[in-house]
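Shown here: the complex without one of its protein chains, the others still in place.
All chains are identified by letter, namely A, B and C, in their written order; residue positions are counted from 1 within each chain.
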Amino acid sequence: MALNEETTYAGAIRRALREELLHDPRVCLLGEEVGFGAGGERPAHGLLGEFGPERIIELPASGGALIGVATGMALMGLRPVVELPYAALTGEGFSQVVAAAQLHWRTAGAMHAPLVIRAPYGTHADPWRAASPEAWFAGVAGLHIVVPSTPYDALGLLKAAIRENNPVLFLEGHYFYRRLREVLTADEVLTVLGQAEIRRDGDDVTVLTWGAVVYPAMEAAEMVAGEGISAEVIDLRTVLPYDAATVAASLARTGRALIVHDTPQTGGLGAELAARIAEAHGATMHAPITRVAAPDVPFPAAPELAASYAPNAARISDALRRLMRT
Amino acid sequence: MALNEETTYAGAIRRALREELLHDPRVCLLGEEVGFGAGGERPAHGLLGEFGPERIIELPASGGALIGVATGMALMGLRPVVELPYAALTGEGFSQVVAAAQLHWRTAGAMHAPLVIRAPYGTHADPWRAASPEAWFAGVAGLHIVVPSTPYDALGLLKAAIRENNPVLFLEGHYFYRRLREVLTADEVLTVLGQAEIRRDGDDVTVLTWGAVVYPAMEAAEMVAGEGISAEVIDLRTVLPYDAATVAASLARTGRALIVHDTPQTGGLGAELAARIAEAHGATMHAPITRVAAPDVPFPAAPELAASYAPNAARISDALRRLMRT
Amino acid sequence: MSNPPLPLLALYQQMSLTRALEDAIRDLVRSRQIVGTLHVGRGHEAVTTGTTAALAPGDVVAPGARDLGVLLARGVAPRQILAQWLRRAAGPSGGRTGALHFGDMRDALVIPATATPSLAVAAGTALATKVRGEARVTVAYLEDAATNAGDFHEAMNLAATQDLPLICVVATNTYVGKFASRAYRPKHLADRAAAYGIPGYVVDGGDVLAVREAMERAVTLARAGRGPVLLEAKVFRVAGQTEADSVPRETLDEWRARDPIERFTRHLRTLGALNDTLTYEFAASTLATVQDALTYAQHAPPPDPATLTDHRFAPDDALPMGPPVEAPVGMTAERMLQWR
Partner (left out) sequence: MSNPPLPLLALYQQMSLTRALEDAIRDLVRSRQIVGTLHVGRGHEAVTTGTTAALAPGDVVAPGARDLGVLLARGVAPRQILAQWLRRAAGPSGGRTGALHFGDMRDALVIPATATPSLAVAAGTALATKVRGEARVTVAYLEDAATNAGDFHEAMNLAATQDLPLICVVATNTYVGKFASRAYRPKHLADRAAAYGIPGYVVDGGDVLAVREAMERAVTLARAGRGPVLLEAKVFRVAGQTEADSVPRETLDEWRARDPIERFTRHLRTLGALNDTLTYEFAASTLATVQDALTYAQHAPPPDPATLTDHRFAPDDALPMGPPVEAPVGMTAERMLQWR
């Protein structure tokens, strides 16, 4: 790994996989196209050649079986990473994900399932494949859900996820793979799960967000800055369980919360955030806790429809202004 | 149907099925044990004999396939009701449930999936089978989730669910089947989906709840009544989408909300309720919106553990007192 | 129900139109007028044309991503298909879904593809026709690797135990996914029929007449209430799984020799059924059809963003679904339920 190399989001994931495969011989990668099938820009590209078929294991496409197989490997002391072609396939293996998340509790601590499910979401032609399943698993205790928004976080969080002893659903922004680039040093990066990152400091209002929509949120914060509104933007990065301490500290200062996500509003992860904030800070908030999210429909295929699906800077900044008026 | 007959919860479900099978020849019942397998106390008992194998269809146990099959029957103009042995099996058919819920939107209104998934939850020996999947589907747009807490509601809501043109997840309290009895008249009952029922009037605080935990909530309300706390208890009955109007009207009077459910708190349906209330009424609430729910673990098998899982009257009344002190 | 074999030239036209329309879609993808991937059906034309030639009007079909020919055979208009691909408001999904993810349960009786495994849905339509005493069959089209999915197994087992009129057509091509590796052990996927106690046939998917004949046998069994049939058609797909993937030159040459359309053309010419004049006539009308569809779709307006959240829930007065009941195919009075 050269020093200060500009790395894509996909490249950062590949680096994380490679470093952990080198670091711990128990780590292996499973998936439908992680070997010969992994083209040049794919995160798994080249790993089969370096680590061989005992570590990089190409399996038939079966969303359901892959997660069960990974659980079995974990039971035998390995640390499998499962790659799914698209995140909605977790719906095919839903029971297996829940079973893995419950394993430690069910066995009164005797067992655990150290496995990572890596899957891209977003900007797929089909509404089904584009969907982020984050909301499906919002109520699944024992699971971690991670949604990195930068190459640096993709690197540090995936490495940490692979070392985590509980199952991790690692959702990758499909749109980011080749589009996001960042200069990364050769130093090892391990980003602790469950820690939010403050992307922008502010005193008037706290924006809680994650994943692809972090960027329009930052844009919106800049837009209203000119109008004298100081917005703090917190990228949760790990959305389940989330970093309640960082959120609390920020809200103690701002007293205003805007939750932004690019998945449907009803029953989304933002609901739990709003509920927790209302419970803990309800008495001291200066304005109603507000959500700006995608409408309660699947991700549409036509670009003209898709354009008005995820919250954009305009919608987010409007919400920020409304919050400051109350 | 004799007049004013005392009917069990399971009996009310059977009556609803029978009335709708008589009312509409497109209605049919699918499941693993809906025919010969349906024992005396089971809801489907006796229906095969009356309606024959074209209407009461016993199929091999395959959680995944059953919902897909029902979707296909709906596409051909039938109105299938699927019976699952336990509600957690919806995890095996998760993708099929979501696909059915999205069908109308995906086809721009050309198609819809009028199907009902009936499944018992709770009080099963195994944590998996006991689980209520209500939280898994909290973010699935296009789906209705109904959780009746009385024989009367089981009758009226199931009949309405079968006449509904969108997929309905109908969650039956396993514990209620033989234990709940109510005198039902022979008059036809059709309970509109999406309408809450005010179980108890009150002015100080609004308790929002559904399913089995409605009873301890009522008990708690009585307990605190003696202390001069007037609690209104609202049984949502349909939890997705829920009756926002009734909730709003009550909160406008009380300014205090306690959300009570017997499923894990994090990512539960209570989160969306709290978020919606915080958004709409945050400015006018007298106390933080509060949730009392099950801990973030599966339903435990040992009675000693199970006893402290779902919220009981003591926990709920404590929360009510706390709400009034703030 | 008997169905007279289509005249040979109609099969030829059908296959040619399928190829021409897919080529038009390919060009739209290459010129970036369509964002998204084309799962290439080039080489599958004899399967889609031959199997549908053995069906009656009221039969139900569940085509997959490569089964454009099935849609055309069931009467879905090329204009509709291109409007769907270009995600126009006028397309069957109003631009909400891409590719062939649409259906029509009133006339063409095409089960909509949902991007989730859906053989169970096809089993459901077959079950519906069975309990109503109709003689319809349902035909589901799968790619070979799709027979590895749990959905295939559960649905075929269920269909077998219920004697459902379901025909599962598996197009086995030399590729699985993006690369030529085997995702299963058996030489013939038709052998999977043994797991369900149903008949399984293998047919040369490059020979449209052989496909039609095998399909007629399968349809006869299914209509007779003997339960499901598994029909495996060996095809050779040119290009990778998606239009984006390239293929080695010698593979392309090998394919030309096997091209189902060229094979059938040679056959028709030796029969004297086809000559240059006819070929040109057909080519011209095919071209005209495709051109008309292209012009229509390219000029059709995109969906209005304001409509994004329409149709979240079906209204209480939504039209009943399924085929018009006035004359259900092969409805046998005595077993007919008063079902509407």
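Quick notes
Basically, a contact is a pair of C-beta atoms (placed from the backbone, for glycine too) under 8 Å apart; a residue touches a chain by one contact, two chains touch by 3 or more.
The shown structure was predicted, so the numbers you read here are calculated from the model rather than taken from an experiment.
Contacts of the undisplayed chain with visible chains (whole complex): A, B, C.
Screening A:11, A:91, A:122 or A:142 for touch with the missing chain picks out A:142. Looking at B:64, B:133 or B:173, the residue that reaches the missing chain in the full complex is B:64. Shown as candidates are C:43, C:78 or C:150; the residue that touches the absent chain is C:150. Although one chain is not displayed, its contacts with chain B can still be listed: residues 32-33, 36-37, 39, 58, 60-62, 64-65, 88, 91-92, 125-129, 295-298, 300-305, 307-309.
By the touch rule set out above, chain C reaches the unshown chain at residues 148-154, 157-158, 160-161, 182-187, 191-192, 194-198, 227. By the touch rule set out above, chain A reaches the unshown chain at residues 25-26, 28, 54-55, 57, 59-60, 62, 64-78, 80, 95-96, 98-99, 102-112, 114, 141-142, 163-166.
By our rule, only the chains that are shown with their structure count from here on.
Averaging Cα atoms per chain gives one point for each, and the point farthest from that of chain A is the centre of C. The centroid of the Cα atoms in chain A and the matching centroid in chain C are 37 Å apart.
Chain A and chain B have Cα centroids lying 31 Å from one another. Distance between chain centres (mean CA atoms), chain B to chain C: 40 Å.
Each of residues 93, 96-97, 101, 114, 116-117, 150, 312 in chain C touches at least two other chains.
Annotation for chain A: residues 88, 91-92, 127-128, 296-298 touch two or more other chains.
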